[in-house]
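Each chain you see keeps its place in the complex, though not every chain is here.
Going by the order they are written in, the chains are A, B and C; count residues from 1 in each one.
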Amino acid sequence: MPDVRLLEAFPTPSATPFVIEHVSDEFTSVCPKTGHPDFGEVVLRYQPAPAGTPAGERGCVELKSLKLYYQSFRNEGIFYEAVTNRIRDDLAGMLKPAWLQIITKWRGRGGIRSVIRADHGPVPAHYLGV
Amino acid sequence: MPDVRLLEAFPTPSATPFVIEHVSDEFTSVCPKTGHPDFGEVVLRYQPAPAGTPAGERGCVELKSLKLYYQSFRNEGIFYEAVTNRIRDDLAGMLKPAWLQIITKWRGRGGIRSVIRADHGPVPAHYLGV
Amino acid sequence: MPDVRLLEAFPTPSATPFVIEHVSDEFTSVCPKTGHPDFGEVVLRYQPAPAGTPAGERGCVELKSLKLYYQSFRNEGIFYEAVTNRIRDDLAGMLKPAWLQIITKWRGRGGIRSVIRADHGPVPAHYLGV
């Protein structure tokens, strides 16, 4: 079951804005309609809250905890769109970033490949084109 | 025969804007001039009507119904340009999205490959360059 | 000999603006200086005059006629730059499009590959970067 409590954070190491991108290509969940597994890639991009602010104390997601959080979707029945929105909400809620973006890319099912993109806050224009 | 009634929708799962892209690379129809089959890829991109609005109740196209709708073109004699405009109109009419874009990419015929792009509503700039 | 009369047009099928791209990778002409053949790819992009206007009656170039028109350059001695400008002028003159763009990409000669881009009318920014 997806569990946001698995996520851990560490302090942003700089007050100068910078951008972090983590790409996991080993995401899997279950289609609630057919019961078959879905496989995809999750792209997380964000500008962490800067060092020297309260949010910056917990501004960056710890990599291993992110992996465990993603793994908690393994046997969950959930649609593409809901996965994407949920991950965006969970991470944005915890990290309080300047902005954050989740893109999920799903392998073909019935000959159709899908990409879902959900943004939080003022994502810069150059990251909008998937 | 292309049949818009095959399309089904489900409610948009979030009030925050997000973007959905479905790529089908198994599209085929028939050239009305030569009777030979055409093969191509159809890209659908849209921002669904948000949750909490009437249009949002039927804001997202269901994936399997989309596949069946595409399959309904299989033996239809129809030009590239007309296919593209028709799919755009059918989906935009049903989903009432914030914006929607259809791009069809056709395999070469006589040494010429073609791409047709049809937009509905204010498609963001970063999706315009094919 | 290049012959614009080979080109045929058909009515634009929609009043909503859309974009058409045809890529021919079997273009060949002859270098007027050395007499050796040149080989290249011709990209044509345009937004046709809309349905319901006089120009829209002949707004879209017919694909087979485009192929024959390109073939008419086969034994013509003509420079890269002149080919590109000529095709742009011939097609823009016939189709009266909202805008039109020709890009020719030539295989290496003497270790140098060339690309020539010629625009007609207000080509959108996202198509300018070759």
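Just so it is clear, contacts are C-beta pairs under 8 Å (C-beta built on N, C-alpha and C of every residue); 3 or more make two chains touch, one makes a residue touch a chain.
Computed from a predicted model, the values in this text were never measured in an experiment.
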Given 3 visible subunits, total identical subunits the whole complex contains: 10
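Note that only the chains that are shown with their structure count from here on.
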Minimum number of chain-to-chain touching steps separating chain A from chain C: 2
Angle (degrees, nearest 5) of the CA superposition of chain A onto chain B: 70
Most widely separated chain from chain A, with each centre as the mean of CA atoms: C
Length of the line joining the C-alpha centres of chain A and chain C, rounded to whole Å: 44
For chain B paired with chain C, centre-to-centre distance based on mean C-alpha positions, whole Å: 27
Residues of chain B whose C-beta touches two or more other chains: 125
Contact set on chain C toward chain B in their complex: 12-14, 16-26, 60, 63-64, 66-67, 124-127, 129
Complex interface listing, chain B residues touching chain C: 79, 81-82, 84-85, 88, 108-120, 125, 128-130
